[in-house]
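Accompanying notes for the structure given below.
Omission of a single protein chain aside, the complex is shown with its protein chains in their original locations.
Going in written order, the chains are labelled A and B, and every chain counts its residues from 1.
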Amino acid sequence: MTLSRDLINGPVKVVNVGLESFAHDLTSLGVANIHVEWRPPANGDPHLVRLLALIEENIDVINTANQKAINRLLEAQPKLIDVKLAGEVIPGFEGNMILHSGPPITWSKMCGPMRGAVIGALIYEGLADNAEQAEKLAASGEIKFAPCHEYSAVGPMSGIISASMPVFVVENEAAGNRAYSNFNEGLGKVLRFGANSPEIIERLRWIRDVLAPALRNAILACGGVDLKTLTAKALQMGDECHNRNLAATSLLTRTLMPALVKTCPPNKLEEVASFLAKNDHFYLNISMAACKAILDAAHGIPGSTLVTAMARNGVEFGIRVSGLGNEWFTAPAPYVKGLYFPGYNDEDANPDLGDSAITETCGLGGFAMAAAPAIVQFVGGTPQDALNYTLEMYNITLTSNPAYTIPNLGFRPTPTGIDVLKVVETGINPIINTGIAHREAGVGQIGAGLVRAPMECFVAALHRLAETIS
Amino acid sequence: MVIRWLIKPKMYQDSVKLMKLSAELRKQDGVKQASVIMATEMNKSTLQDIGMLVPEVAAANADDLAIIVAADTEEQAQKAVELAEKLLNRAEVQQGETKQQFPKTLRSAVEALPGANLALISVPGTYAAAEALKALNLGLNVHLFSDNVTLEDEVRLKQIGTKKGLLVMGPDCGTAIIDGVPLAFANVVARGKIGIVGASGTGIQEATVLIERLGGGISHAIGTGGRDLLDEVGGQMMLLGIELLEEDPSTEVILLISKPAGPRTANKILDRVKQCKKPVVVNLLKGDLNTIKSAGVVGAATIEDAAYKAVALANGEEAVAIPENYWGDYSKQIAVLESQLRPNQRYIRGLFTGGTLADEAMVILSDIVGDIFSNIPLKPELKLPSARKSHKHTIVDLGDDEFTRGRPHPMIDPLPRNERLMQEYADPEVGVILCDVVTGYGSHADPAGELARAVARARDAYPSNNPAVIAFVCGTEADPQPLSEQVKALEKEGIFVLPSNAEAARAAGRIIKLHESRRV
Partner (left out) sequence: MGIGAWGTLEGQASTEVISISKRSLYCRAPAGLVCVGSQSIGRGPINVLLSEHEWNAIYNRILVGENLVFSKGPTSGIHTVLLMRRCIYAARIDPPRDFGLKPVSLDSLWSLLFTYGKGPMLCALNGSASSASDPFDKVVIQRGKQGIDLLRINWNRDEWQFIADVAVKTLLGLGPGLTPSGDDLLVGYMSGLDLISTISSRAREIKKMMQSNVLSSLARTNEISQTHIRWACRGYYMEPLTALLKAIAGGEPEAVGNNMKKLLARGASSGTDTAIGLLLALENGKEMQRSGYSLAN
């Protein structure tokens, strides 16, 4: 009764769904209104429409759960606190274990770059002397493969993490949970794209023996690095912290440098500093770990439709949802649409790969593209496209994150927290900024572009959701 | 006269834009002639014929855009050319601007418009209930314009609405006026003391318009949708509407516009009305007024009657029936129109876009001329075998589902009635054609003009048949289509315009009666 009385007492404020002329009429009368660019939900699929209607009946439960999830997400305080070897620090990590990106996959089904990286990791670990031995070992069943995501970890591209690789340790100080990510080796021939030649293994050893200890000491000496503030600053400087990390890498280097000059052995300082100076994407892996730490805190809330992970293993694209436990909802990994480096084209590309879409899941990357107009040089399109992508994503997120704002949109908070229901209802697939890997091992990155998360994943999750509710 | 020109080499613009541009230029002060053309041989020689081919344009070729302006003074011509340049360039800049992004779902819309309190929903029926439910869950009142919503969904939505204290106006609710804001198909009427709850969209429109013409005004007009009074729905929104108006300080008299109701619901509503602290007028077209009277409530048989009584009550007077010839004495006009009919022109054909207006005309006419056939008849035996073909006295509701499935309502798209009008004109037995013209927000931009042109075309096509055309304009001066202009357009074509739908129906009946009496 009170609500209808509020209406009668005015002023009337109208949400117009349907004929646009009604909204024009109201505007001409000076009545506050907003027009919804309505399309049939779920592109008019009658089965999904019914499913959405069924879920709408229980929307109160879902809203409450989502509010809780959003609170955890927004309250999170990711901090870079340490660098350690994966085998020492990741809970449950076993010696013969290799973590990979995306949803679970067996050796026999892995794509080229991931196989190459596994071979490299086995050689690096000293478990094999050469590629043939490594392949045999990988196929033998003695190696335990598992998704990074199931061990609080994330890795870009093939995402291979083995026991003696150093990892960044990021702690969410609000909830106390931790997340891990491996080191970024730079561009070109690198392990994450499947390269495994001796100089690659040599670089990994240098990272473990020189870079990792130097950074660890610097991080500890600084008392850790607040990643929420660093990411926020980087967004204001034109990064979206997935495909552009120029500003964030510089900020991180600047933050660590005073400590680094004290803690790093003088004869190694130049090597370490120039490695950081040459790698524009060094921050990417840290950005990903920060996002993982934030989203894990929001995971596991019954009834919540918040997406807590989007990840690809080069064969399948998978998502996880807060209220649906550890289940993956998968679909074939799509191909990235984008620009190729000279000499490469569609035929060379591997399907979408890597855990880096955790940034979009957390409201960065493609979702924050408006903050990074320069990215369009890399992925194609105009600065206007960059704005439009971000604006579009507000339609599928549960909230926006006041910690991360976009200067180009009048410091509007970034769209954050993908909602399975909204994705299916609007038919808008989340947009992801990403690199394109060559489908053969070891060639490396051959381009960059945009990819949309496949709708099938969200539809599968919706079905499960409907089951759990009814 | 001074000629000025502008040549844009190799500039291609689409024709619609070129046409708009030339129309704009021709409106400028002192401009006598303006052409925006591709400089083809033929167009250049055309310019030569009218003495406007300047050497520069003559030298241009078929791929060049030429703008040629002739005006009284040098300054005016120059100004027009500058405007042309500006308009051409402005269009380019406009296209580069950020395209407006509308929210794609109700939920995101509510986030973008804090304090939103009403969802106006007009999506296709299959999706409408789902959107309405979302709106209710977001705490919004609902105006459900969409039709083709199942009765089951309607019951459920209204139960949820009642539980949450939210209005669910509809489905198939064509109009509402809340706090002075006309929603969907509504007229701009004076504000005042009379609050309406109505099950019929056009009924509400007619009532609000007549109340204004009778010197009254509207506080709110709440639509309920046509099925609210069925026993399945139980009049939930009629009851909520009465309650809201009873509490609303700006409302002093309540007018209920009913549709045929389920027996239980009718009793429930009457019981509620009897307890109402404010005077209530109940209109029940096609219904039995005795039950209303016996309940001690003011009843009204037509919308005109209801509007009259409501205004009387609002003025503190007694609610009596509208006096005869209240609007004026039209005997003379009726006699003139009748005198033009041939002896066998003896039938009335009513072509209505508003269902309740058609109902009201049938109620009135059947008292005067007897049986009226229709697609929405008063009695089942008077149902037309085919709604597309008239029989004897016929009144059709062109807004009925049968006509509107898959196409716009005739209030928006005048074509169906234009075609039907031609058909009736062709019938040598037709003596009177009776029409409604509904203006206001949502309606066609110039419904009277459309009707007038259709009449002119029909008259040209069948000059030997000359039936009287009678119309009522359901509209106000403040509507986007001002009443005076609409009436003028009709009268220019010899259409007899009357101030109320009931009066128009009575005039039609009187012409036919008079004609009958003279034939005998």
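Rule of thumb we're sticking to: contacts are C-beta pairs under 8 Å (C-beta built on N, C-alpha and C of every residue); 3 or more make two chains touch, one makes a residue touch a chain.
Keep in mind that what you see is a predicted model, and the values were worked out from it rather than measured.
Chemist: Taking the complete complex into account, which shown chains does the hidden chain touch?
Modeler: The omitted chain makes contact with A, B across the full complex.
Chemist: Among B:Val36, B:Ile364, B:Cys435 or B:Val497, which residue is in contact with the omitted chain in the full complex?
Modeler: Of these options, the touching residue for the absent chain is B:Val36.
Chemist: Any idea which of A:Gly116, A:Gly318 or A:Gly338 touches the chain not displayed?
Modeler: A:Gly338
Chemist: Using the document's definition of touch, tell me which of B:Arg26, B:Arg191 or B:Arg272 contacts the absent chain.
Modeler: Missing-chain contact among the listed residues: B:Arg26.
Chemist: Which positions on chain B touch the chain that was left off?
Modeler: With respect to the unshown chain, the touching residues of chain B are 10-19, 22, 26, 33-38, 40-43, 46-47, 49-50, 52, 62-63, 68, 92, 95-96, 99, 415, 418, 457.
Chemist: Going by the touch rule given at the top, which residues of chain A touch the chain that is not shown?
Modeler: 337-340, 345-347, 379-382, 384-385, 388, 449-450
Heads up, the rule we're going with is that only the chains that are shown with their structure count from here on.
Chemist: Using mean CA coordinates as chain centres, what's the gap between chain A and chain B in Å?
Modeler: Using C-alpha averages as centres, the distance is 53 Å.
Chemist: For chain B, which residues count as touching chain A in their complex?
Modeler: 98-99, 101-110, 112-113, 115-124, 126-127, 129-131, 133-135, 137, 139-141, 145-146, 164-167, 178-184, 220, 240, 243-244, 247-248, 441-442, 480
Chemist: Flag every residue of chain A that touches chain B in the complex, lowest number first.
Modeler: So the residues of chain A touching chain B come out as 1-19, 21-22, 25-26, 28-29, 31-41, 49, 52-53, 56-57, 59-60, 384, 387-388, 391-392, 394-395, 422, 425-426, 428.
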